[in-house]
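Just one protein chain is left out here, and the rest sit where they should.
Labels run A and B following the written order; every chain starts at residue 1.
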Amino acid sequence: MFQGLDLDVPAGRVTGILGPSGTGKTTLLNLIGGRLRPSRGTVQVEGHDVHRLSRAELYALRRRMGMLFQSGALLTDLSVYENVAFPLREHTRLPEPLIRDVVLIKLEMVGLRGARALMPAELSGGMARRVALARAIVLDPVMVMYDEPFTGLDPITKAVIVKLIRELNQALGLTSIVVSHDVAETFSIADYLYVIADGGVIASGTPAELRQTDSPWVRQFVNGLPDGPVPFHYPARDYYQELLEGAAP
Amino acid sequence: MIGLLQALGHWSLARVARLGRGHLFLVRTLASLPRLLPRPGLVVRELFSVGVLSLLIIVVSGGFVGFVLGLQGYVTLVRFGAEESLGVVVALSLVRELGPVVTALLFAGRAGSALAAEIGLMKSTEQLAGLEMMAVDPIERVVAPRFLAGFISMPLLAALFSVVGVWGGFFVGSGLLGVDAGAFWSQIQAQVDFRDDVLNGVIKSVVFGFVASWIAVFEGYDAVPTSEGVGRATTRTVVNTALAVLGLDFILTALMFGNF
Partner (left out) sequence: MVDRKIEILVGMFVALGLGALFLLAMQVSNLSQIQEHGTYRVTAYFDNIGGLKVRAPVTASGVRVGRVAEIGYDRSTFRARVVLALGTQYDFFPVDTSASIYTAGLLGEQYIALDPGAEEETLKDGSVIQYTQSAMILEQLIGRFLVELTSKK
C-alpha cells in the first residue's frame, strides 16, 4: 500500500493527513493503532515501536490513544451514557458516582449531556460522531486519531466538529491526527499537513505553504478541480474508435 | 485446463486457510473464557438472547415432533399388536436422536444465525475495531460470552425438547389413541437406559452446542464487513451447522451404539 512513506506527527499539535479516497489513509491509522502490521518499516509512538510491543503493552498504549471512526462505531446495544462510560468500566475500577461525573463532563464538552439516555440508533450522524468523540477522550488520552471526521455531515455539523477538534486539542493538550479528504475543513484546523497519494507523501507543510505550492497535483487536489494530473477518465481505449466498432458489427 | 487447476488450487487453499483461521479463532476464544469468570453478567445477557428467546420455538417444535412420533409410532406398532411400546419408541427416538439433532438445527436457524448476523454487523459498523482501539479485546468481550451462552443453552434446550416431545407423544398416544397411560410410562422406565440413552443424548447435545456456537461466532467474526457479507455469513452459519451436526451425529451414534 505504502512505499517510502515517512511522516512525523509532532506532539500537542493537530496534524492533517490529506489524500484522495483509496490512498490508504485509514490503513495508516490502523498501522499507528497496531491493528495492522506493516510488511516493512516501523511505526513509533512516543518512542515505542508499536509492532514490537507485547499484547499487554500494546493494549496499555491503546488506552492512551483515542480513535474516532468514520461511522462512530458506537456499541449499538448501549445507551449514549453507557457508551461513553464503557472504557471507564472496562479499564478502571472507579466508583459509580465518579464514572457519572467523568461521563457527564465529557458529554458536556461535546454538547450532548442532554442526550445521554438516547440509544445510538436514535442519533443523527453528527451526534453519533460527537458521542464517539466523547468516548474517545473519556480516558484522557495523549493522542486522538480522527478517521474522516467530516465526511457525510451537513455544514453546521461540520463546523461543530471542526470547533470541537480544535478546542479539545487546546483544552486537553492532545496530539491529534486528522485523516480526511475534506480540504477546507482540514486546512482550517491543522497546524501541519501531509498530502499522501500513490503510497507516499507528495507534499507537506503548513496550510499556508501548501496553498502556495506549484505542484500541479497538489493544486488540483487542494482546489478541487475535476481534471488535471488525476484524470477525469478511467483509463480506457480510444473513445471514437470504440464507438465506431459498435456501429459496424 | 491450467486455469481450471489454478482455480481449484486457489479454492482449496482458501478453504484450508479458513479452516486454520477457524481453529485459531477457537483457541483464542477458549483461552479468553477464564477471563469471563469475574463478569458473569456478560454471559447472562447472552443466555437471554440465545437461550430464553429460543424457548418458544423449541417447546412448540418439541410438541409437534412428539405428536407426530405418537401418531406414526402408533400406526406402525398397532399392526404388530405392540402399541404398549409406543412410549419406548417415542422416548428413545427423542432422547437418542431427535432431541439433540432437531434442537441443534433449530438452534442454528434461530440463535446461530442471529449470533452470526450480530457479530458480522458489529464488524461492518466498525464496532469490533472500535473495541480494539479502546484496548478491549473483542474476542473476550463480544465473542466469548456468546460462545459460552450457546454452549450452555444447547443441552438445556435439547432436554426441554425431549421432555416436551415425550409429553406430546403421550398426549396423542394416550389421550387421543387410547394407549394405556400406565403402560406408556412403565415401558419407558423399563426400556430407556440412563447411561446408554439419556447420557449419550446429553453428550450429543453438548457436542452440538459446542460446534454450533463455534460456527456461528466464527462466521460472524470472519464475515466480509458489508451487508452482503453479513448475509452470506448468516446463510453459511445455518448451512454449515446443519451439515456439521448431521455428520457428527452419525459419527457419535456409531461410536456410542455401534459396539454391540
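Basically, a residue touches a chain if its C-beta (ideal position, glycine included) is under 8 Å from a C-beta of that chain, and two chains touch if they have at least 3 such contacts.
On a predicted model such as this, the values are computed, not experimentally measured, just so you know.
Trainee: Indicate each shown chain that the hidden chain touches within the full complex.
Mentor: Looking at the entire complex, the absent chain's contacts are B.
Trainee: With the full complex in mind, choose from B:156, B:177, B:203 or B:256 the residue touching the hidden chain.
Mentor: B:156
Trainee: Could you tell which one of B:8, B:27 or B:52 touches the chain left off the display?
Mentor: Residue touching the chain left out of view: B:52.
Trainee: Pick from B:83, B:137, B:197 or B:222: which residue touches the chain that isn't shown?
Mentor: B:197
Trainee: In the full complex, which bits of chain B touch the chain not displayed? Write them out.
Mentor: Within chain B, the residues touching the omitted chain are 41, 44-45, 47-48, 51-52, 55, 91, 95, 152-153, 155-157, 159-160, 162-163, 166, 185, 188-194, 196-198, 201-202, 260.
In this section, only the chains that are shown with their structure count from here on.
Trainee: From the C-alpha centre of chain A to that of chain B, how far is it in Å?
Mentor: That gives a centre separation of 42 Å.
Trainee: Inside the complex, what are the residues of chain B that reach chain A?
Mentor: 122, 125-127, 129-137, 141
Trainee: Of all residues in chain A, which touch chain B in the complex?
Mentor: 30, 33, 35, 59-60, 62-63, 65-67, 69-71, 73-76, 86-87, 90-91, 132, 135
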